[in-house]
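Written out below as structure tokens is the structure these notes cover.
Complex shown without one protein chain; remaining protein chains in place.
On to chain A.
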Amino acid sequence: MNSAVSLAPTPWGLLPVLAVMLPVAGMVAALPLGARGAERLTFALLPVGLLIAIGTAAATYASGAPLVHLLGHWAPPLGLAFRADGLATAMLLTAAIVIGATALYARAEFGTPPGTPERREALSFWSLLLAVWGAINLAVVADDLFTLYVALELLTFAAMPLACLDGKRETLEAALRYLMFALLGSVLYLLGVALLYGAYGTLDIVLLAQRARAAPATVVAAALMTAGLLAKTALLPLHLWLPPAHAGAPAAASAVLSALVVKGSFVLVVRLWFGVMPGLPAPAAAQVLAALGAAAIILGSAAALAQARLKLLVAYSTVAQIGYLFLMFPLMTAAIASAEDAARAWTGGVLQAVSHAFAKAAMFLAVGLMAKGLGHDRIADLGGAGRAMPLCLLTFGLAGLSLMGVPPSGGFAAKWLLLTSAIEAGQWWWALVILGGGLLTGTYVYRVLAVALTQGNGDTAAVAEPKGQAWVALALALLSVVLGFLPLGAFGLVQIGRLDLAIGGAP
């Protein structure tokens, strides 16, 4: 077959491995360093990690093929491969930027200025932030289903304590619920891994793509793994853990949780459907997946509209936006006859993941600042917030534009690609869902802006906006908008190394 499926090591193949090793080594080193040292170490590693992500993207783009590294020169099925394709590099870049921005923002809350005693939460925060970063990087570049299982568990174990750092009772309860959902998800995933290994004798995605047949074991394994991953991604019927976990989490933890952690398992669903079993088109199952996504868009947006607290509104908005990600599945399987349509749906899905990551991180950070400045996050009492915290409100509005899909923004480009792909594939009902979801999103964003821009009862005059943190949030929101200005050709990067093209999908 063509070079896209080759598992030979490539030059620069060490870059994705470094992207994983750097934060993991940092996490281990941070523990004995204490809170102040951990903070310094994080800020030393951030630019290096960003450079590695940019280097990976550049090398992938230049060679037009995924970067591959074989650990210890052992080739799969015996050894483990790291493979950074276009999707992986896009997520590596996103993770580096979101983690970096979150770290800058979190300095005010978890930083240890000279002369102050070190706090335990601060040490936990910085080491867990590095752990999340390492785990998400591993979850996008690993090529072995069991390594991916370990990555998913790491991601959960790092994100869960991050969400309950304040140790209050409600937060702990939400964290325990999150953990139970995540554990159920990972154990179902592991059962699927066992079945796949029993059937094909390998867990390497590239090798499985060539070997997988439509046998009962494959179908059962795929169903189990998909169900498990949906619980971790918080797709609609399994989303119950997400809003409470956000309610009491620090703003920085919410940003990372919504922007990155749920995307890790989403990338894995994509790898499973279009990597492990591209030869098994399952139009009915893909329709079910997208129907869950559509239900998430409509019900999640409606729930967001009904929330009284700003933070929960943003959390339910995440539930809705995750729904969009799953619309790419029936479009990819239906578009198998036309490579162009499949490419459009693929780019749309990946772009939605990336632009939502930036927009939602920005939104959570801005909402965190507003809640702190005003002392509450009740939407009905936000009057005057527009005058007191203009940058935060601008961030909220810009991120909202991207979530709605208003041009020009990254969210618009993503939703436009999905929309046109749905119409081309003759599945007009998804187009209706995308448009309806956009309207609902517009309504709940407007609801917040309308209240915040009113005069209010005047007690917000003394509220000062922390400018540095607000600019960080605004930068993320701008980034999610700027994605919409990139020429579509630039998104060719995310097409590199698609296994469904290489193995049997395209005619």
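Methods note: a contact is a pair of C-beta atoms (placed from the backbone, for glycine too) under 8 Å apart; a residue touches a chain by one contact, two chains touch by 3 or more; residues count from 1.
As a convention for this text, contacts and distances are computed from a predicted model.
For the omitted chain of this complex, the UniProt record lists the protein as "Na+/H+ antiporter subunit C", which is one of "Germination protein GerHB", "ABC-2 type transport system ATP-binding protein", "Na+/H+ antiporter subunit C" or "Alpha-ketoacid dehydrogenase subunit beta".
The hidden chain makes contact, of the residues A:Gly198, A:Pro237 or A:Pro390, with A:Gly198. When the omitted chain is restored, the residue from A:Val17, A:Ala57, A:Val98 or A:Ala175 that touches it is A:Ala175.
Screening A:Val150, A:Leu394 or A:Leu453 against the full complex identifies A:Val150 as the residue touching the chain left out. Interface with the hidden chain, as seen from chain A, comprises residues 146, 149-150, 153, 157, 160, 164, 167-169, 172-173, 175-176, 179-180, 183-184, 186-187, 190-191, 193-195, 197-198, 201.
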